[in-house]
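One structure follows; several queries about it will come next.
What you see is the complex with one protein chain gone and the rest in place.
On to chain A.
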Amino acid sequence: MKGIEMKTKNLVHLELRDLILLGIIIAMKVILAQFSFGPAMVKVGLGFIGSVMLGYIFGPIWGSVGGGISDLVSSAIFGNQGGFFIGFTLTAMVGPLIYGLFFYNKEVKIWRIIAATILVTVIVNIGMNTLWLHLLYGVDFKVALIQRLPKETIIPWIQMVITYFVLQAISRVKMYK
């Protein structure tokens, strides 16, 4: 198991082994995204854990590629709930990109988790996804925001707690370092 090396110099080139691992982690993200937990009012989907893992293990570049592929794969298997739209694929790419910038090859720190989660929430969930709703369905931007804000002010905090435990757990698996 030793020798799977993912140093910064390998940011662009990936070995076959790592490509396969990327594929499997994407599969994991697709499965996790099907699960959610919490009371009915604020269901927290677990897909973000997949994004965190992609960013943490593969870095911003391959992480975001993986995020994009995960969107394609989940639409192929489960059907894309919002319809096939390139915007949602872009959204799926930006999450792991941000997580990658904050977590890849870095020590797990609480401020990093807080900053990354807030950035993802603001840019991806509030910004981009609202924009797509506006563009795709013609929903008023303000209306789409009103609909999303309550959920997006609660969920990030839950995500931070989960991200912390996930990163703690994953970083203990040192095999790929």
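Methods note: a residue touches a chain if its C-beta (ideal position, glycine included) is under 8 Å from a C-beta of that chain, and two chains touch if they have at least 3 such contacts; residues count from 1.
Methods note: contacts and distances are computed from a predicted model.
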Choosing from "Quinol:cytochrome C oxidoreductase", "Electron transfer flavoprotein subunit beta", "Energy-coupling factor transporter transmembrane protein EcfT" or "Protocatechuate 3,4-dioxygenase subunit alpha", the absent chain's UniProt record names it "Energy-coupling factor transporter transmembrane protein EcfT"
Which listed residue, A:I69, A:L97 or A:A116, touches the chain dropped from view? A:I69
If the missing chain were put back, which residues of chain A would it touch? 1, 4, 14-28, 30-31, 34-35, 37-38, 46, 49, 53, 65-66, 69-70, 72-73, 75-85, 133, 136-140, 142-144, 146-147, 158, 161-162, 164-166, 168-170, 172-173, 175-176
